[in-house]
Structures are given as structure tokens and as C-alpha cells.
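All protein chains but one are shown in place.
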Amino acid sequence: MLLRTFFLTFVLIMTHTAVADPSAELASYKGRVVYLDFWASWCGPCKLSFPFMQSLVDEYPASEFAVVTVNLDRRKALADKFLKDIGGRSLPVIMDPQGEWAEKFAVQDMPYSVLIDKRGNVRFEHAGFHETETSKYRAHIEQLLAEKE
Amino acid sequence: MQLKDNKGMMEAVVLLTANLLNSTAVLAQDINSAKIYDVEDDVNFYDEAAPSEDVLSVDVAVVNYEEKGRVKAVEPMVAVKYVNSEGTAFTAKYTYDTLTGATPNGAAPSERLQNFIVSSVPAGSTVTSTSASGRTITRTINGNDIVAYETQPGELPLAYGFKDERHSLDLGFSTDILENTRIALGTTISRETDYSTNGVRASVIQSLNNELTTLSLGVSLESNTSKPENGIPAAFSRMDGSQGAFESLNKDVTSVNVGLTQVMSRDWLLSVNYNYGNVSGYQSDPYRIVSLLHSWEGFEWTGYPMEYLFENRPEERVRHSVYLGNKIAFDSYVLDISGRYYTDDWGIDSQTLEASLHIPVWKSIYIEPLARIYHQSAADFFTYYLPASEELPEYASADSRLDSFDAVTLGLRTGMAVTDQLEAYMMAEYYHQQKSGEKGVLPGISASYDPYAGTDAAVAMIGLRYTF
Partner (left out) sequence: MPYLKWFIATLIVAQLMACTTVKPWERDVLARRSMSLEKNPMFLSMDDHVYFSKEAAAGGRTFDGGGCGCN
């Protein structure tokens, strides 16, 4: 039990200090449209945004489009539980408990999604998630997909 | 068991390495399978966020209220709340009250046996009375089991056989009309055998500062009608069992509420509230009397009740209150501390201070001890009796609700998540009330009796909430 606690602390410290630098991390996605979504287990609308994002991955080709999520929970256990409850297709999750990614992208609301074009520039930002606006989100994605690199 | 642990550790090392090398983003799958420790079990249900969109919840609860030797009430209630995925909310709540027992009738204790006449009109006879609009009404009396009741010497007069039923329905609706602006509308309807209320309310809630500040402005209008079976007696008329002068009378309440909620820090929420109320119309209690006592000094009869007169309260009342509340989190504990200052033009000033501590227990339970202290000053026209040797004042009432007193409430609340969707809750409180300031003194031979009519009460509630 004690050993477990030690290990947990160690892992947590290491994940804190080793948060990937956003620009380096996203560099590997260059050439693709990226839907970068900021979420947390305590955010109600986030529950509704996940099925939407899962459907986007199914709709658009992986060579052109990717969804990357950033979790802002301070307790990993809460993020785990949320993902387990949501189920479905798994999406990439970057753990950002200190909010470094959130600061860099100037997150204004929860959830918050940022659309990055094939060249790596931030083009659209969506504050919150509204089921009534999903056609607008898709329109933005398609606009970026249509662009050449 | 041992083997499982070792495997888990290996997976953790893989995770660790991946992070150090900044090679790939951690996949959700990895998070789920690398659940080395059942950390999930450490999270208390009340530390999690309540679902806020796409939610349907139903509450069923029952309250039991008891005053020592007096009023008893049982109040079952059902409430439903539905919030759609865009945050539009609908609420409905139905409450049923049954009240039984005895309540002070306003008369003062006496050395003599006292007799109070409720009705001197036999069942089956017709009576004529006047409504507030001046209309004359003739009706047949159904009759009451209780025509008169007695109070023993030295006891505080209580009206027995008092039984009432109340049905109440409250409906609410709220929705976002702009990105940061919300409106809330509601209506309340309440019906008792001798009293009915109809009310509407509307408020606008504005979010500012990235939702750190919330401002609200609300108005509510309420119309109340008092219609006792024996009619409403004229002010200071004698309690001789005759029909009241009025069939029914109205009271209108207008209130305005201004509220501000501010996120002070990650762990601290502050609320400030100002409430203005204007009450206009019939505000006396049609059943309450004030003893007219012989008050000429030095007589054998000094202190004896000569008459019982129905009370009279002003037709206008303006009140103001300011509330300040804090919710502060310390780890998983939450301290709720609030105060309220109230004043009105009937001369009543009151101060309230309340504190509670939310204590998480294990994974799915919380207990919350609470304490509240309250003080109010008496209304200008409050009195324990009317001296017969003096001219009648303009207004007078002996209702303990208008007396000066201190009260302390000690309570314990608890909630338990039976499953992720079913929550059980309970609450028990004890309310102790005592006279504040100089005790009332009755004249002559009644001087040895304490006319204070306030009393302690015990309240308990048990309920269930199911969230679909």
C-alpha cells in the first residue's frame, strides 16, 4: 500500500514536470487539421462533446484530420472515471493538470476547442459545446480540410 | 494479488518513460488500462460535479415538524427537475401539509379558568356578512365540532382541535436568452381551507467577468386571500362567537431581490443579496386575540380578563434585508457561513448568523453539522395584553412571531449516494426559542404568570433523489 502511494506520487510528479511543450507536441500533426479540445471531468457539457468528437474521427479521414484532447483535471482519478463512463472510441488525451496548455491557448470557457489548420495555425475557437451548433463546427472543419497545405 | 501488482508497475514504468521522452501523447486507452491503483475509489460523491445538462431528477421527501405540546405538521413533497442539453430548466414541486395540534390564541394566562367562544351560531343557520368590496353575502353555517374551549388557570391559552390542510404547487422555468444572460420565471399556488396564495416571479441573471461574477435582479408578486369559515372579525371586536364582519380579505406582497455572486478564489464563493418587500392589505391573524385586562391598580379584580379583542395589525409593511454568505472549501470540507440583517417599519430588527461544515465520509456520504443563532426585536405594536384603564392603541398583537426573542438552531444534515443515480438524505434540527430582553409583566394577580408564547420545535426530514 505504501509502495503504491510512493509510486503514484512519483508518477504524478513526473507527469507534471514532463508536460509536453505544445508546439513540439503538435508538430507531429502538421499537414492535418487538428481539433484540439480542452475538457475536464467536472464539466457537464464535456460529456456531450465526447460523442461528437468520436463521430468526427469516424467521419473524416485520419490522414487529413485528428482530434486531440487536453484534460485539465487536477486529479487523474476523476479523468479516468469520466473516460470510463463515456466509453466508445478512445481519443488521444494529454494530461495538463497545471493548465500550461490551457494558458498557452488562452482557454476562455469549458469546454473549449481550437481548430488548427494544416499549416499549424489556430483558425477557429469554440467556447463551450452546443449541440445546436455542431453543423457550424463541421463547417469550420470542412473549410480547413478543403485548404491545401 | 502480488503478480497483478507487478504487472501494473511495469505498465507504469512504460507510461513514465513515454512522458520523459516526450515522444507521444498519452492515449486514453493507456490511461484506462494503466489503472495501477484503484484511485477512482478515493473520490467522494460530493467532490464530483453534479450533472448540469441533459438531466432529469425526481425528489420525494417528507418533513415532520413538532412543537412541544403544540403544533404538529407532516409535510410530504415531490419535486421534479428537468434540464435539457442547452441548459433550459423546468421545475415542479408539490407539497402537502397537514397541521394538527394547538396554537396560542394570543390571550394572556390568568389565575382564573378562561373560556373562549369560537362560534355562537348553531349549524344550519344562515348568516349575512360583508366582503371587502362591500358586497353582502348570505350563507348557511356548516357547523364546527368546537364551539368554545377552556384554558386552565395559570396556563397559556391554546386553541385546540386546530386542524388544517395545505396543498402547494410551484412551477419554475429558466433559460439562456443570450450567451451570458438568463431569465427565470415561476409561479406558486397554495390552498388551505381558509387561506390561498397566488404568486408569480421573474428574474434576470447576468454573468460577467468570464462567469466569475453573477448579478441577478428579481421581482415577485403575490396575492393572498384570507377566508376563515367564521368570517374575518373587525379590528378590536369582541370574541363572542358572532360571525366576522368580512367574508374574506386580501393581502398583496411585492418583493424585489438584487443578488451578486462572486467567485473569490478557486475555493471560495461569496453571495450578497438585498431584498425589499412591500406588504399591503389585511395582515392580522383572524383567529388571534389580545386580552383586555383590568388594569386599575389596587382592586381585587386587577389583572382579570375583561374581554378578548381580536388583534389589529397595520395594513402596510415595508421590509429590507441584506444577506451575506460564503462557501469555502478546505480539501473536501466545505464551510458555509452566512449572516443576514433584517429591518421593517413595524419596528422589527433581526440579525441571523448561520454556519455549517460539510464533512465527507468515505466515498459516498457526507454529514453536515449546522448551527444558527437568531435575534429579533419586538414589533412596535406588540403587546401581551391591553390595559382596560387606557385608551385602545391604534394597533396591537400578541402573536409570539412579533415578540422579541433569541433562537438557536442546532442541526445535522446528511446525504448518501446509494448508487451513482440514487441519493438518500436526512436532516434533523432542534430550534430553541426564548424571550429576549425584559420579560413581559401582567398586571395585578396575573403578575406571576409568564405571558411569553414562543416555544421550541424539532424538525426532521428524510428524502430520496433519483437522477435519470
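Should a chain be cited, it is by its letter among A and B, assigned in written order, with residues numbered from 1 in that chain.
Note that in this section contacts are C-beta pairs under 8 Å (C-beta built on N, C-alpha and C of every residue); 3 or more make two chains touch, one makes a residue touch a chain.
Keep in mind it's a predicted model, so treat the numbers as computed, not measured.
Visitor: Looking beyond the chains shown, say which of A:43, A:66, A:91 or A:114 touches the absent one.
Guide: Of the candidates A:43, A:66, A:91 or A:114, A:43 is in touch with the missing chain.
Visitor: In the full complex, which of B:243, B:275, B:291 or B:383 touches the chain missing from this view?
Guide: B:275
Visitor: Considering the whole complex rather than only what is displayed, give the residues of chain B touching the chain that is not shown.
Guide: Those residues of chain B that touch the unshown chain are 45-50, 52-53, 59, 61, 63, 65, 75, 77, 79, 87, 93, 182, 205, 207, 210-214, 216, 255, 257, 259-267, 269-273, 275, 277, 319, 321-325, 327, 329, 332, 334, 338, 340-342, 344, 346, 348-350, 352, 358, 360, 366, 374, 376, 379, 401-402, 407, 413, 415, 425, 427, 429, 431, 433, 454, 457, 459, 461, 463.
Visitor: Tell me which stretches of chain A touch the chain missing from the display.
Guide: 38, 40, 42-46, 72-74, 78, 99, 102-103, 107-112, 127-130
Assume only the chains that are shown with their structure count from here on.
Visitor: Show me the residue ranges of chain B that touch chain A in the complex, using the header's touch definition.
Guide: 5, 9, 12, 15-16, 19-20, 22, 25-29, 31-32, 35-37, 39-40, 42-43, 48-49, 51-54, 85-86, 210-211
Visitor: In their shared complex, at which residues does chain A touch chain B?
Guide: 4, 7-8, 10-11, 14-15, 18, 20-21, 24-25, 41-45, 47-48, 68-69, 75-81, 83-84, 90-95, 108-109, 130-132
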